[in-house]
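For reference, the structure is listed below as structure tokens.
As you look at this complex, bear in mind that one protein chain is not there, while each of the others sits in place.
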Amino acid sequence: MIETGTILLMGVFAALAIHSTLLRRAVIYLAVFSLLGAFLYVLYAAPELAIAEAVIGSGLVTLLYLAALKRNKVYTIAVLAEGHRYRMTDAYVNYLERSRALREIRHFFELREMEPQVVFSEATLDEALRGDSFDLVIVEEQDEIVLYGSRDTFALEELELMFRIHGTEAGVRVVRYDPEEEG
Amino acid sequence: MRYFLSALLVLTVFAGVTAVGTLHQEQLEPSIFLYITSFFERDTAAHNAIAAILLNYRMYDTMFEALILLTAIIGMKQFLPTSKELRDADE
Partner (left out) sequence: MPMNSSDLAEQSIVLQVVIGFLYPFMLLLGFYVILNGHYTPGGGFQGGSVLATLLVARYVVSPREDINSEELHRYQRIFLALILVAPAVVLFPGFLHSYPRIRPLYLTVMDLLIGVQVGFGVGVAVLRFAFFEGTGKTWRL
């Protein structure tokens, strides 16, 4: 009875791990799966294997996955004040924070397991594009929002496609640049 | 086609191994099992039969298990570039 329940629960957690959209959650589901496997070994009177399974499956492998998830995480977005006479006032920051385009961009990267980190900067466009410090540079011009990304920026095409499908109040234009040429 | 062939290969090997494992069941004499479970404490002073088996009766197994780990690490050191080498290659 307990055996059957444990095996069924293992199946449930395996399916959850495969189907969950957030990788971090999938890792935790896998850890629970391994823990249930260890419990099953105890039921089958194999405590040595149970210890090994618990330690490796839900300890070592979970930590390894967490360490791997840390790799590709922070995505730095710079929002420039070019359209606002190069002044990043509090009111302007509030206005930008509430704008729909920025919210959509944030949501886009959250769905992809990355942590969007938005920097409001008074730098000029040339300064922002130079170097490697920003992954995406956003400038609001009169009637449209311009996204500058280098050619190897993550998922720029998908971002462009998303804006083309959803649409925003202002037009969105994506400009690709070559960091070597520009810098 | 290549994917299909490789999938076919994997499935064939799986089926073959399973068939060999199920059809060719060797009937082992229970003498080793009985000997170990009744005499391991007298022979090795371990209270845990698995420790007795790993460290006394089947010591070669444990030794080569340890060697496998060393081989794996040597292979990794040999074939993975270090982060320093990657940095040099980038520049």
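By letter and in written order, the chains are A and B; residue numbering begins at 1 in each of them.
Here is the rule we use: a residue touches a chain if its C-beta (ideal position, glycine included) is under 8 Å from a C-beta of that chain, and two chains touch if they have at least 3 such contacts.
Please read all numbers here as calculations on a predicted model, not as lab measurements.
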Query raised in the report: What shown chains does the left-out chain touch?
Result: A, B
Query raised in the report: Which listed residue (A:9, A:26 or A:66) would be found touching the missing chain in the intact complex?
Result: A:66
Report task. Could you tell which one of A:6, A:76 or A:121 touches the chain left off the display? Result -> A:76
**Report entry** On chain B, residues whose C-beta touches the chain left out of the figure
**Finding:** 44-48, 50-52, 54-56, 59, 62-63, 66-67, 69-70, 72-73, 76-77, 80-83, 86-87, 89-90
Requested in this report: For chain A, enumerate the residues touching the unshown chain of the complex.
Outcome: 47-48, 50-52, 55-56, 59-60, 63-64, 66-68, 70-76, 132-133, 135, 152-155
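Convention: only the chains that are shown with their structure count from here on.
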Query raised in the report: At what distance in angstrom does the C-alpha mean of chain B lie from that of chain A?
Result: 38
